[in-house]
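Questions regarding the structure given below will be posed in turn.
One chain of protein is taken out of this complex; the other chains stay put.
Letters A, B and C name the chains as they come in the text, with residue numbers starting at 1 for each one.
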Amino acid sequence: MNSASEYDLDLSDEDRIELLRTMRRIREFESTVQNKFADAEIPGFLHLYIGQEAIAAGVCHALDERDHLTSTHRGHGHCIARGLATDRMAAELYGKETGYCRGKGGSMHIADVEAGMLGANGIVAGGIPIACGAAVSAQMRDSDEVAVSFFGDGALSEGAFHESFNLAGTWNLPLVGIIENNQYGEMTGLDEQHPPAALDDLTIYGEPYGAARDRVDGMDVEAVYGAAKQAVERGRTGGGPSLVECVAYRFEGHHEGDSQFYRDEGEYDEWKQKDPLLTYPEKLIDEGVITEEEYAEMEAGIETEIEEAIEFARESDLPDPSEAYEGLYSEGGGHA
Amino acid sequence: MNSASEYDLDLSDEDRIELLRTMRRIREFESTVQNKFADAEIPGFLHLYIGQEAIAAGVCHALDERDHLTSTHRGHGHCIARGLATDRMAAELYGKETGYCRGKGGSMHIADVEAGMLGANGIVAGGIPIACGAAVSAQMRDSDEVAVSFFGDGALSEGAFHESFNLAGTWNLPLVGIIENNQYGEMTGLDEQHPPAALDDLTIYGEPYGAARDRVDGMDVEAVYGAAKQAVERGRTGGGPSLVECVAYRFEGHHEGDSQFYRDEGEYDEWKQKDPLLTYPEKLIDEGVITEEEYAEMEAGIETEIEEAIEFARESDLPDPSEAYEGLYSEGGGHA
Amino acid sequence: MSATTATETEEAAVRDVINATLAQEMERDDSVYIQGIDVAGRGGTSNILKGLDDRFGRDRVRNTPISEEAMVGSGLGAAATGMRPVVEVMYCGFLAEAGDELLNQVAKMRYMFGGKLDLPLVIRTKNVMGANAAAQHSQSLHHWMAAIPGLKVVCISTPADTKGLLTAAVRSDDPVLLFEHGGVYNKSGPVPTGDHVCEIGEAAVEREGGDVTVVATQQQLWNAFEAADTLAEEGVSVEVVSPRTISPLDTETIVESARKTGRCVVVDESPLSYGTQSHIAAEISEQAFFSLDFPVQRVGVKNVPTPFSPSLEDEVVPDTDDILETVRTLV
Partner (left out) sequence: MSATTATETEEAAVRDVINATLAQEMERDDSVYIQGIDVAGRGGTSNILKGLDDRFGRDRVRNTPISEEAMVGSGLGAAATGMRPVVEVMYCGFLAEAGDELLNQVAKMRYMFGGKLDLPLVIRTKNVMGANAAAQHSQSLHHWMAAIPGLKVVCISTPADTKGLLTAAVRSDDPVLLFEHGGVYNKSGPVPTGDHVCEIGEAAVEREGGDVTVVATQQQLWNAFEAADTLAEEGVSVEVVSPRTISPLDTETIVESARKTGRCVVVDESPLSYGTQSHIAAEISEQAFFSLDFPVQRVGVKNVPTPFSPSLEDEVVPDTDDILETVRTLV
């Protein structure tokens, strides 16, 4: 597993502060909506990203505006890292008409295609073929765009992953797969879901496809950035697909309401030591990149942002029931 | 690519004659039905196995009665090697009520579950999950049965292959995959269908699953037998899944009617040198295992067998139209 | 053979009946086993299977990787070779991941092979509507599976049915897709205590009535009961019919009721185009044509995926008011 030191990083102080800010914004958004969900303000499912912030932040920092990405059921972090607005995200979670999907999608389906965000996805591995298609499109249009797909360790067992990477290998597509290994698929550990041969290094799944393989500390945002940058660069310059495993941990339940009966004793505490929102601020403060005061200020600003986002969501209207019949087709609704 | 000499073979003269006989019977059956198809006696599709006989013969020789197998659209060879009767096979091809499927299946669906033959399959990779399930069943019943799935190089691009082998690796199932690499999927060469990383050794697709990998000369029946025996033994003794690539060539079109525009100059002739029905009889005669006369006699007997099989098929009745509504469920037909 | 008559009953919720019935069948027959995502530990996506792993061991309650093709396909292979698998597909929308296995393998294997092969395979899944789970998780897909000849499709609605139909499904030598429903798991009612088997392919007249027939499934059956109560107060006598099996459909029972009342409403959560309602309405319209006073009315989803927002989902998913309103147009 690679740490940041294995990569040739080009991060300025501003960049590093930006990485921290992104992670902090994700964490704040997630903790806040977690509370609102507990208060029954937010309907439906909620899969929190808490613990995995370094992955979204590190990867998205390596992307350009022109790139495309697909996400998962655990997608808020990717959206925020991609630059989506937290108020419209919150509004979507609340099912409001001001949300990114006008309330039609909710937590599992936030998308902003104009921003290159081809959607969260409620289907495990559902985003991978779509990203693969964005990579085909990028290649055919002779652009140097790259398509990045985020997915969990569990998604590696779905045929959709294999067919997409096989196509990407065959066509030499600019597709970057980011495996977020958070140790579990739902409430089942990795060892029940993968052959022993794969457990130590999930990127082995990319071997037949000729994907460039990399395995990094997913709790270290700079390591993730380093790996992602290499993979993206490779895609951009015609080097074909890559598969990057980010080894991390999910601190909350699979979804809100999960009793978390399955965690091993001490496991949580051990991982908690590596929480990027403990370690990275500390590191940047230690290294003098940011002062404690500045960080506190950043945090306060973010708290305000998220509070306002929630306020925006709360105050927005629910869509008019008639909207249910709009938006299915280019010409509108669904009646037939 | 392994030749026979890499394996510890335990073939008696009788075994070797049996292997020859099986291959010869497949070839005779195939050439005969090819003619009958050309004469429009046989309806539907016909995918011939000519050129690949050594694979079915070698693999099935390594199996016991209690084992299970699944086959493909190109399945006649597997059926014959498994011991199915050529008359009931021919009858099925003719759509007659005496056929293995009472005329309901035809060439692409011959099955004899009692004989452990879980069916040809018109869906590429369609048999693999089924064989995987037979392997689950074998394991759960504490039997030492093994499930063997034959499939083409093309099937490796289907999600069904990957999900099945991933499960087999995770559960350590007695599943043996036989890749019949005949250089083409339909009319498209391997290089358009697989990433460069896989072209030299298709068993790389089994790597993430921890499958034992073996690659043999699929034109050499003894080599195939040797590889299959190892893989089967491994499955039988709790060693988990294997993936064996048999490198071979299909001498006829993808299906009858194929113009074969896609073959490279000289390619056919080169492979023809390795035709197991030229080389193996020669070898056994050279080595004194069988005399020329005995082989001629064998051939004559086989010709008679297949002629009679065709006669049986011709003389059998087409199923009564009312039979169309029988056999859908345990209690009978399909009306509802 | 008709539904076994069982006199003793006890009150139970659908979710507990599923658990108890599976336990009963696993006890009865060693070849019955369960596989699916998180079926051990968590007890399946709705915790329905809680405790079965401890009771029957991890060998018979098997967590699979997230691989629906392999889950369903291996279930088929195991069913063909001596086992009786019960596969859980968490949400019905995930059935599509095993589309080939369902359409081309499970449904066709016996027929294609000449009818000789028993395939005792049960696939349990659930329809979900009204839980703000959005389009991929909020779906009703029994109609989609019923459109495939070769699959028996059962929808469970009441606790008693649950026992009878699940028992029948596990004992059946044919592939049965059992659609549970997220909105029905916590419904309680009397359940026969003895051996109770409902014939697959038999509908039930749940309430007798003379004025209007309401054919309804799952959550909508409970809405239909509610509507029938309200209408009874208004002096309208509603006959409520539960198809129970969607394929093969017991048209006889449904048509008989339609002939009697001459007025029918079919309520289901599939889309109005090409959904269950259309087929049931077509059968009634054809076979009870000369007895009908009014056209058969269909209540369902107006051909959109299920939207997430409560205000939208409430609009889209039929409720008791929709049934009331529709019945009132007929009387």
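The working rule: a contact is a pair of C-beta atoms (placed from the backbone, for glycine too) under 8 Å apart; a residue touches a chain by one contact, two chains touch by 3 or more.
Quantities reported herein were computed from a predicted structural model and do not represent experimental measurements.
**Q** Any idea which chains on screen the missing one touches?
**A** Every shown chain touched by the left-out chain: A, B, C.
**Q** Hey, which of B:D112, B:E158, B:E180 or B:E207 is the one touching the hidden chain?
**A** Checking the options B:D112, B:E158, B:E180 or B:E207, the one contacting the hidden chain is B:E158.
**Q** Among C:G77, C:P120 or C:P305, exactly one should touch the missing chain; which is it?
**A** C:P305
**Q** Consider the whole complex, including the chain that is not shown, and state which of B:D13, B:D64, B:E192 or B:E270 touches that chain.
**A** Final answer for the missing-chain contact: B:E192.
**Q** Out of A:A85, A:L199, A:M298 or A:L328, which is the one that touches the chain we can't see?
**A** Once the missing chain is taken into account, the touching residue is A:L328.
**Q** One chain isn't shown here. Among C:A147, C:V205 or C:A232, which residue touches it?
**A** Residue touching the absent chain, from the options given: C:A147.
**Q** Since one chain isn't shown, list which residues of chain A touch it in the complete complex.
**A** Those residues of chain A that touch the unshown chain are 68, 70, 99-105, 109, 111, 113, 118-119, 121-123, 126, 128-138, 140-141, 147, 159-160, 163-164, 166-167, 170-171, 326-330, 334-336.
**Q** Pick out the residues on chain B that sit against the missing chain.
**A** 43-45, 95-96, 101, 103-106, 108-109, 121-126, 154-155, 157-160, 185-188, 192-194, 261-262, 318-325, 328, 333-336
**Q** For chain C, enumerate the residues touching the unshown chain of the complex.
**A** 93-100, 102-104, 107-108, 111-112, 134-136, 143-144, 146-150, 247-249, 270-271, 273-279, 281-283, 285-287, 289, 292, 294-298, 301, 303-305, 307-308
The working rule: only the chains that are shown with their structure count from here on.
**Q** Report the inter-chain centroid distance for chain A and chain C in whole angstrom, where each centroid is the mean of the CA atoms.
**A** A distance of 36 Å separates the two centres.
**Q** What is the distance, in whole Å, between the centres of chain A and chain B, each centre taken as the mean of its C-alpha atoms?
**A** 45
**Q** For chain B versus chain C, what separation do you get between their C-alpha means, in angstrom?
**A** 40
**Q** Enumerate the residues of chain A that touch no fewer than two other chains.
**A** In chain A, 157-160, 192-194 touch at least two other chains.
**Q** Could you list which residues of chain C touch at least two other chains?
**A** Those would be 64-65, 67-70.
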